[in-house]
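Yeah, one chain of the complex is gone here, protein chain that is, but the others are all in their spots.
Showing chain A:
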């Protein structure tokens, strides 16, 4: 049967068009239930034993996804119109709904109601599309009840009007909350019901003391979208993506093209319910109200006062404990992102604004990790029954979330995941609902789970489809590969690999040999992952999504299945492995004469660790092949390195730490600085050489679709913190180019203080921008530059086992060599852009997760321990210092008033509650920005940047069940001799 759909639409040019589309109605659409005698067995999906079949309404699909995903909600009919509407409204919910319909356990059956001859409904004249769709859903439910008279059909909808009409038509209808109550077998279902507007109204009806009270308005209404877009067009408002401070949910920035500087949004009212990642419209405040970020470290008293004035019973954003040193480019400690400085200096002021509308919410569908806020009255516990509680998120950049739960008592010591549903003007905090429990607070596994979830890292095991792409073990070199003329047999070469100890995924191996003419042949052999990882397979898609292997302190989350990473691809010693080799002919003084790339077969002679390799280089008595080659390679690497520094490559430092892990409990036993050897640099140098050569080769062949990596030159103002700090220490740093910067960093040496130079380099790292992947077609050639390496071209080629970028580069290089066609997806610009964005985001997330894991293990290490350690002042503020503890790689704030009092009381085991000091007793300190010095008014104590000091480190539990490292200044005399540096 044929129906014609006619509608009117407006073209881009503003013309009005009448569009006529065909719409075929079919007879071969079935109910999907075995109870239906006419149903085609191929489309059986619903279980015949289900208590009832649920027909889904669009509003439920859109807002109650967590509820629908619960294992107890099964046998659901999803009318196609619902799927269609969800797709138009929210892509991420659509993906989740699609996953549900694909699942065999959930039994979600998509019923193509729009194409079924009996359930198609035509829009009545004057009927809105929404009403028509509601009617279509009711019609589908009706059809089901006629088709399956023996089975109760339930229309699940949160729209009261729809429910009434359905009941009139003889179909049972219920809201999600009502259905959850009906399912007494699964009490936690109620918690999963989103506290959307409809449900709230219902809760009020149902009664129960926990219903929200009538509250006064806290926030201003958002402007309607039409007004916002008009305002942006007229230049009254500015649009941008909000980034909230990592330390304070009420301070954020947006960068937008219409204003040169970033716009500061400070305070609850100015943020007006916007959260990190939201696209917002901002109105600038008049210039006299502009302000700078605070020069003070936020103290508990201030935050308390701020909270009290808003009349909410909650403690927020305690003064931030110590963190693992964030040597992340571009990241700084609270509120020093901008020009920095004091509140009063007008130079430090920056455009300040307030949010007038939210253009796009970016509430995470995967939810936020947090824990219940304990009741205000100590000792009181959450009673049974439904309770409204606040959830304190793990990440400080998010506000508290109010949820309604029946399991408050059992959840109080758990880490849970909550999703945010709404944020009304009369509510200080967003409302959300419980999603699931992760485990007990403080437990290592739970906290690891938290950090993985917070960084959106997929830890799910690989699907069977992915495993099906892996060749069976034991894998051995096949005939076909050995006979392939394009694959060079390099098994005779003395190849060896050098990696960190315990490394199982060996990506790279090296060789060097003397050629007849006196020149040398240098080879870098990279695991030939793309031989096994073919484009557009399930494994390729999964790897592309994961984008990188994530390394945590005690665990590794692989990008590829284990058999590939640890065996088939890994260039282990003594076995034949496939490789992609880059081979250079170089003169004895490391001048490159020629470069070639080839697929190859290699057999690694030895898999060494950095330490072993170093030992063999140092031991002059060893004259075997591998040792001599290592020595030769080391010599070449040193020349290459010197040449690179000559060009202006920076040598930066980051305080990497290493844990010694107990093999039984997996708890950290000791923390120490990671030792860098010559061999680390040797391998690094070879990899850089390979990467640069590959970048050139791929770009030469495909100027418009090569994947490269660039490192943008930092803006001069990013160097300001470094320049100021160095100036205070009496050094001038010239950051006008990477070359001058490298030279000034080399010059920043204090004879008496060997660690000083490293400290300066760590600071310099923080001024850097982030290096990013990009598609060569998207930028102009000068923008390809890699600042840190002072290389015009750079890419990633050397770790295809653990980075997807390298896989892409391998494929492009294969195409450049004519070994395989360029995958079609590389020519599709928008698709490449998506891939590149994903690579950058995942890369960043993996870094953050790795660091969070280090932080977690540091906390575990310090649990129940109080340690006195040597520290250095890295920043001076009016009421405190930021100090860095090199031994543990910890950086954190210390408050001078604390230190002062601690000095009087005698230190070591300072009480955990030391933060709630009476404001009156604070001694006055004078802050000199120029000299980066803070001194007591009476001239007693003074601290200058780079000063050494001693701190006690201990773990403190703060509000919201966050555990933080607390640092307190101590007398240096307390420092054990072994701990003293410099």
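In this text, a contact is a pair of C-beta atoms (placed from the backbone, for glycine too) under 8 Å apart; a residue touches a chain by one contact, two chains touch by 3 or more; residues count from 1.
Keep this in mind: contacts and distances are computed from a predicted model.
This complex has a chain not shown, and the name its UniProt record holds, of "ATP synthase F(1) complex subunit delta, mitochondrial", "Superoxide dismutase", "Glutaredoxin" or "Exosome complex component RRP41", is "Exosome complex component RRP41".
For the options A:26, A:217, A:717 or A:829, the residue in contact with the chain missing from this view is A:26. Contact between chain A and the absent chain runs through residues 2, 4, 11, 15, 17-26, 29, 80, 83-84, 87, 98, 101-102, 110, 112, 114-115, 824.
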